[in-house]
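Here's the structure we're looking at; comments come further down.
All protein chains but one are shown at their positions in the complex.
Residue numbering begins at 1 within each chain, and the chains themselves are lettered A, B and C in the order written.
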Amino acid sequence: MKVCRRSFLSLIIGGAAGTALSPLPLKLMDDSSIWSQAWPWTPVPEDGEVSHVGSICTLCPGGCGITVRKVNDRAIKIEGMKGHPVNNGGICVLGLSGLQLLYGPTRVKTPLKRVGARGEGRWEKISWDEAIAEVVKKLGGLREKGKSHTVACISGTDRGTVAQLLGRFLTVYGSPNFIRIPSIQDSYELTMHLMQGVQASAGFDVENADFVLSFGSGLIEGWGSPVRMIKANSKWKERGKVVQIESRLSNTAAKADKWVPINPGTEAALALAIANVIIQKSLYNADFVKNYSSGFEEFKQMVLNEFSPDDVSGITGVSASTIESLAKSFAGSSKPLAVCGRGQGETPGSLNEFMAVHTLNALVGNIDKKGGVWTVPDPDYIKWPEVEMDRIAANGMSKARIDGAGSKRYPDTRYLLDRLPNAINSGKEYPVEALFVAGANPVYTIPDSKAVKEAFNKVPFVVSFSSYMDETAVNSDLILPNHVFLERYEDVPTPVGLQKPIIGLSKPVVKPLFNTKHLGDVILLMAKAFGGQIAKAFPWDSYEVCLKETLGNKWDKLINDGFWADSNFRPAVWGGAFHTPSRKFEFVNKGKAESIKIEGDEKAYPLILMPYDSMRLASGFIGDPPFVIKTVEDTVLKGKEIVVEVNPKSARGFREGDQAILSTPKGSVKVRVHHFNGIMPGLVALPRGLGHTAYDEYLADKGVNFNELIGPVEDPVSGLNAAWGIRAKLTRA
Amino acid sequence: MDSALIPEGVKRCSFGKFIFWIIVVGAVLLWGVFAMLLCWFKGLNQTNMNDAYGFAVWIWADLAVIALGGGAFFTGLLRYIFGKDELKNIINYAVLIGFICYSSALLILAIDIGQPLRGWFIFWHANVHSMLTEVAFCLSCYFAVLTIEYIPLILENRQVDKVPFFHNLSHNMHGIMAIFAATGAFLSFFHQGSLGGVAGVLFGRPFAYREGVFIWPWTFFLFTWSAAACGPCFTIFITWITEKITRKKLVKKNVIMLLAKIAGWMLATYTIAKIIDTWYWAAVTVPSKGFTLMDFYSNNPLYGIWILVLEIVICGVVPSIILITKKGRESSFLLISAVFLGALGACVNRWVMVLQVMAVPVMTFESWPMYFPSWQEIATTILPVAYGIILIMISYRYLPIFPQEREIEQIG
Amino acid sequence: MKEQHKNTKAKKYGMVIDLDKCTGCGACMAACMAENNVPFKKDESNKLDSITWMRVYSLTNGKKFPEADMCYIPRPCMHCEAHNGHAPCVSVCPAVATDYNHETGIVSQIYTRCFGCRYCMAACPYHARYFNWWDPVWPDGMEKYLSPNVSPRMRGVVEKCSFCFHRYQLAMNKAYVEGRRELEEDEYQTSCTQACPAGAIIFGDLNNPGHAVNQIAKPDPKHGGRPMNPHAFRLLERLGTNPKVYYLSSREWVRRAGDNYIKDEGKQGNH
Partner (left out) sequence: MLPFSFEWIWDLSHMVFMGGLWYALTIIGLGMTYCIIKAAVDTCKGKGGHCGH
């Protein structure tokens, strides 16, 4: 048959038409759409049996109860625990994102030993036996040379069994250098110590206060136990008033009933001027002042002479009439409460300011009263036998602390971490030969990052117990990764700022995912390896045994409810509350309440840089997980650039979104400018919690770490860091 | 070389020159195809679109080419239904331009959707309340009609025509073309309209929202009207360009004059309607939502009141006056300026109804998001232009697009 | 647009958000992301392509220091009822991938039905709808926390807040097993409501006079659900979207920021 062009064409066309009319195209279309609905690279979460585990979140000192939803052995979601005395069902943005830390890429999965240069990030995986042997060998060597005191330990907390085990280990080993991460807790403890003669934490009965006078505290921005404070804020909306004294319109200021802008750093003067009005108009609680306080007359004279509203108005920028009305409404309320500690309270602050503010509480007599400041003793469930130190340990313990805490100069201060970098760098004290870091990220959180890194580089042996590859872990020699909080048992004593002692119990929600080990067990293993008195001080087989024994009859309740509260606890009665030499509240007057001078020359640096805190930026030892960094607004972080707030008045030609160089005496960084009418002219505000160099690609290299731009300023009384800002300038990029 | 394929009695450039230009335009086409494939395989993250600009330059291009392709349906309507017989001399070209515009529009839509493989859901799971469903249905049906109108043209190629079946098919299709044209006009009316409805029904967007009759907002009718007005303008404009490029007269003046006159009256009435619509919208609709007219034309770096003036006065009133006056039509310069402005007016209108709609903030605490297309978007937008040029080149070379060409050539 | 369920009274789930209490802490945003398997990218600072079903906006009163004021406003999907369920987005979706459920008043989104034309996004004045410009990618191991109750979305589709509809389904399943047809107020609560540390979000059935949302917002059925509580307002009330999320604020400038007004128009411009 002759195949002509025509039949060929017909075949093609006929074939095409035939295929088009057959069900094949339909079938293919359907298949393709089904395929696109289940792309193999889109995960399909496995279903299974649902269960809930109650525990305590330890991502911050807030101590919230959490309920973790599980499907089979996977943790699916963290929710707030209903009925928990701190957060009753509520939960914060960081706590909600906890699973991203558990399952996230920043986990340290096995003990690591540095092989490259410090901070280079080259590691060798080692076994736990090797890791512990390594530490013991190093520490043993130091001990033999009588240098046990050159070992220091930085810990996120000094409370609870794990921190206590760590401290105990240091003691029997022979070093006085257990150092807690600084915060306003230091200042509050010192204030309570000096004015009330007690060694206790300050608790605030915020739920019952009806007039809250806050001197720059970020009441709803992470101050105290964050969820509890936000809950309290909602209560104040229903019945109560809040006055925020702050130079920037923070969230707290915006939510307050009244915002009083103040020249930064003059808060103590304002507090004393308020005291002046209260005393002058006899608005104070006469019973308390007369019967339960001492030093009032002296205090009165000082305040009347030096802190008249008119004079203070000039210093603070707050009008005399405002001062008077503040004083009247404060003293006129039935349950007034004055608090201080800037932002989230990560910088301890000026002791004078704390005492001045606490004086206001004393004047209205709301100490250990409903809605006031309570003296909260540490829970006393940890009753281990006294350690028996051997000769070396006793010798080591007799040495002075390297940070100067408890020295002649700062006799009452317990920890002074902010002084450590300088102590190491200056070499005036003894060198630090080994450093432990647990539950803390000092390389990131301590001011003057340059000096901190320099100090770290001078320490020949740094051991990190971090679960995550944070800045400190990166700059260490050995990482002994702890379980994360969702994988371990741990007791959580009274959350910061809570007015009654409670104990929470963190429970393992999931089995440890990686080759990590509980810090408590690591301490026990180290102690055993040393033998002798050191081993003797730790008679437990495992941390779990130790914890169960320590908690005794509270254990069952803790396992069932997740927390234990002392139902018998009542605030102290004035008659027996004060343990000062006079047995009364003391209006301590430690020199003139001078404001803390910040670093930098006014001419070279016309602006003042201040940090601000946000619930959406974790600035402690934990960095923002992906969910949290996602919530950060574009007026805070834009791409990789940090945005600083400036009042349009002091923007000097910088338009919204312009790039600029922000310089302080400590360093300069690239920023973007955001015009914000809520900030006092002359100030620049920079968010804390950004500028991480470690962690994962969702967080690292975004923005600037505030600590690179500021150094500590020593409070003359306490030695704690009182820097509330630093001089700065903005120049063209 | 390919002379056997070229229609009888007309001159075409050399095959080499033809191929050269095909390759040049083809390179641009390939660039567009590359961008298109990127969008398909990597997803729409290749574009600069975002959650504020869900519709962007593509949708504008889509609406614009459909409006400009409106010449096909309107000329067809005039030719087959209203019996304007002269127009048979330009209808072929109008159909070709329409075919190009509509196929491009469909292609753009296929790139624009996030899940192209599921594109057929719009037919299968149709929501009859959605203007977009109406668009999709009428668009595809009308595209089928345009194909049917274009097929006889292909069949008239010298070689194809030799096949008796194709010759007969072409003959028969011509025979009932009026029915197809009528269906096409019906479909076209609805999809031009529903494209207008797409923006007009957005009652959450006061800038776009218009009241109307039954389910159709005023923009529904305005879009159809403007397509009927600007489509012929575009046909005249492209014919003029083709004549310039080929350096030949292809369509007799009386045909152009007739089409221009009709287009002029359509444009004039459209402009009046548009002015009334804008006035009512600015005076009644917008204030009832809490806005003033100037809210939509201030506080942003691009959209000032100039765009409204450009659309209505410069691209509406001015070309209308030119086209409805005999003197204006007869001046070649004025005529071409007028049809260009008319076509531009449709493009500006579609831009405003797509991109400015996205840009105007509705919530008081939002600001104007601005947008600039990525190169992938630009390339895929240019793709249809390149494709259209190539199709015109091939059709012009091998098909009897301009029935009067031989006649004019012989006279000339 | 299904017919109403015959056995039970139609619900109208909605929210009241107290802006006086809202501290802008962001917990609702994270609670939503964690509950609904919302993906995240390396850079989420461009808010125009960042998927946040619940987004907290911040408003300012526009005044200068020290008169400046600020307020946060969390914005979930408003689940507009508009007129008889013709929400701005529902009526425009060409493929019925989003629908108004007359039983619950919830606007659904069917990811496998959506083909990504984004018309709904153009229609929504609240920017509550988000497009998956990218394939969702979880870092290795992190997909372990994904909830089986909400399917992760694929690239190229639109997603939005569902008022945690899966929680409604789970609660209804449980109720049915127990022989009930009605839910208690606390049996069905959204993830953001549950998490909010300030207790600023309240969720429930607006049709049920026993529910807190109804008692607080006091929706006026005669006027398209407009709140009768003088401190309550809805976003863009005047557009006729008839949203089911009510806001409370004691500050007038905040209430006014909820809608557009011509300069000297009266308060709460009722037209």
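What we mean here is this: a residue touches a chain if its C-beta (ideal position, glycine included) is under 8 Å from a C-beta of that chain, and two chains touch if they have at least 3 such contacts.
Source: prediction; values computed, not measured.
Considering the intact complex, the chain excluded from display touches B. Shown as candidates are B:Ile154, B:Leu169 or B:Ile307; the residue that touches the absent chain is B:Leu169. Although one chain is not drawn, the whole complex shows that of B:Val10, B:Val28, B:Leu107 or B:Ala144 it is B:Ala144 that touches it.
Remark: the omitted chain is touched by one listed residue; of B:Val33, B:Ala126 or B:Val385 this is B:Ala126.
The chain omitted from view is touched by exactly one of B:Ala52, B:Leu187, B:Ile324 or B:Ala359, namely B:Leu187.
Taking the complete complex into account, residues 123-129, 133-134, 137, 141, 144-145, 148, 162-169, 171-173, 175-176, 179-180, 183, 186-187, 190 of chain B touch the chain not shown.
Simple rule for what comes next: only the chains that are shown with their structure count from here on.
Looking at A-B and B-C side by side, the one with more C-beta contacts is B-C. Rounded to whole angstrom, the centroid-to-centroid distance between chain A and chain C, based on C-alpha atoms, equals 33 Å.
Chain centres here are Cα averages; for chain B and chain C they lie 39 Å apart.
Shared contact sites, meaning residues of chain B that touch two or more other chains, fall at 115, 118, 121. The multi-chain contact residues of chain A, meaning those touching 2 or more other chains, are 36-37. Taken in their complex, chain C has these residues touching chain A: 18, 20-21, 23-27, 29-31, 33-35, 37, 40, 42-47, 50, 52, 56, 58, 60, 62-66, 68-72, 111-112, 135-136, 138-148, 151-156, 191, 194-200. Residue ranges on chain A touching chain C, taken from their complex, read 36-37, 39, 41-48, 71, 74-80, 87, 89-93, 96-97, 99-100, 102-105, 220-221, 226-227, 230-231, 233-234, 237, 249, 251, 254-255, 259, 261, 513, 615-616, 626-635, 637-640, 647-649, 676-681, 696-698. Within the complex, the chain C residues that touch chain B are 46, 48-49, 57-59, 73, 82, 86, 88, 91-97, 113-119, 121-127, 129-135, 154-158, 235-236, 238-241, 257-263, 265, 269, 271.
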